[in-house]
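Following this message is one structure expressed as structure tokens.
Missing here: one protein chain of the complex. Every other protein chain is in place.
Moving on, here comes chain A:
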Amino acid sequence: MKSTRNKPYTYALILPGILLYVAFFLVPSLFGGVLSFANVDRFSFSAIRFAGWTNFINVLTDDYLSAAIRNSFIFAFSTTLLKVGIGMALAVFLNRKLRTKNYLRTVAFLPAVLSTVAVGVFFTSALHPTTGMINRFLYAVGLDALAQDWLTNPHLAIYSLVGIETWKWSGFTMAILLAGLQSISHDYYECADIEGASGWQKFRSITFPLVLPYFNNALIVNLIGGLKVFDLVQAVTQGGPGSATEVFGTLVFKSFGSGRFGEGAAASILLSLIVIAITLPTWKLISRKEVEL
């Protein structure tokens, strides 16, 4: 029975896609494992020399490189916290009956479709210490003390990037959570109203548990996105001042530019391992859901 059912379907159709995917995505992933243990300065197999753990040791101990790891974590965790927090507030707010609802949803999601480089250019101008919109606004309303060297102060620069990332992706996070809120049947709330539940009780016992799966997804998507960040940092600070905003992505780009391919590969592999460790718990859920057809 099974063989006749499978007859009209041919593996020939998957061949082009799978071959490309294997050759240019999976093979590089495995090959990255080899390169991360190698000393290699040009793109030739004959140039590969075994280097043991040196690349990993360098990545983890060199000040410059370990700054990148620390910054990636700061960036990933703070942006996730902010994006999910603000996204949740926006979702709850826009789940109400408002006349401006459609306009507000459109606007909230809009930054997500803009090119990161374009967004980066705008904020480079807006965060300029003297001519930038943000400091000038602060001076204008008399909050001079809050005006900062947003992108040139090494202690602050990474948080300025966190702010830009939050601006760009909070609306996207809102859309994920809003889909969750809209999946909740109104009956639950009606029952709760009959029982005389307060707003907070309804949120705690109905809204939150039912939105939780969406909430978890939003957390994971944002954590991974934060760890993988490259274009925003490259567009705004290129990892500077010094190594103050260096992250995995810019580190790999720099090792690529300076021909230290082994170190770049090791940084990539480390990033992948961290991402896999975060996603693996949810991975099982996704694959189970999608494979049983």
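The criterion applied here is as follows: a contact is a pair of C-beta atoms (placed from the backbone, for glycine too) under 8 Å apart; a residue touches a chain by one contact, two chains touch by 3 or more; residues count from 1.
Quick note on the criterion: contacts and distances are computed from a predicted model.
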Query = For the chain omitted from this view, which of "Protein-methionine-sulfoxide reductase catalytic subunit MsrP", "Carbohydrate ABC transporter permease", "Pyruvate synthase subunit PorAB" or "Binding-protein-dependent transport systems inner membrane component" is its UniProt protein name?
reply = "Carbohydrate ABC transporter permease"
Of A:64, A:122, A:159 or A:188, the residue in touch with the unshown chain = A:122
Ask   = At which residues does chain A meet the chain that is not included here?
value = 2, 5-14, 16-18, 20-21, 23-29, 31-32, 34-35, 43, 45, 93-94, 96, 98-100, 103-104, 106-118, 121-122, 124-126, 128, 131-133, 136, 167, 171-172, 175-176, 179-180, 214, 217-218, 220-221, 228, 230-231, 234-235, 249, 252-253, 255-256, 261, 264-265, 268-269, 271-272, 275-276, 279, 282-283, 285-287, 289-291, 293
